[in-house]
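First comes the structure, then the notes that go with it.
The complex appears here without one of its protein chains, the remainder shown in place.
Our next item is chain A:
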Amino acid sequence: MSELTLTVMRLGFLAVLWLFVIVAVQVIRSDLFGTRVTQRGSRRDAGRQQQQAARQAAPPQQRGQQPAGGGRQRRNAPSKLVVSEGTLTGTTVALQGQTITLGRAHDSTIVLDDDYASSRHARIYPDRDGQWIVEDLGSTNGTYLDRSRLTTPTPIPLGAPIRIGKTVIELRK
């Protein structure tokens, strides 16, 4: 085999090896998916721009103290947790980013008076994106989201019933 062919193969092989590494890194890059943000121009948008213009007159020190635009509540984010069935029907708890524990234990956020609930039954907490998650804490009778028994921490759709024993709770706007 000629020297030239072997040299070409040697360099070609290294090139192909590195090409694979680069393709793999590109796959990782395209793998960074999460939420899709859709821009919508609307009348509120125009109004906001007017506000913005008015605000621009203010000195920058004051503007810096105002909360950033990204910190405002998402449109469809739930604002309260409502007990819709069971002995505590009608109870609401405001959702302010804190973890809510459910169970018969006295230190739970919602103390359930329910024979079928465990003392530390489940908890509801926001993840980093502000999505509320329900997690069963190894309860005896299980926690049900809609009709399915939870096995992993699961995001809670708005209005989906979470059943613990005889109690049903849901998240509402």
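Keep this in mind: contacts are C-beta pairs under 8 Å (C-beta built on N, C-alpha and C of every residue); 3 or more make two chains touch, one makes a residue touch a chain; residues count from 1.
Going forward, contacts and distances are computed from a predicted model.
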{"item": "Record-based protein name (UniProt) of the chain missing from this complex, from \"Carbohydrate ABC transporter membrane protein 1 (CUT1 family)\", \"Cell division protein FtsW\", \"Putrescine transport system permease protein\" or \"Cysteine-rich domain-containing protein\"", "value": "\"Cell division protein FtsW\""}
{"item": "Hidden partner chain, residues of chain A it touches", "value": "1, 5-7, 9-14, 16-18, 20-21, 23-25, 27-28, 30-31, 33-42, 44-45, 48-49, 52, 56, 60, 63, 69, 74-76, 84-85, 133, 144-148, 151-155, 157-161, 163, 166, 168, 170, 172-173"}
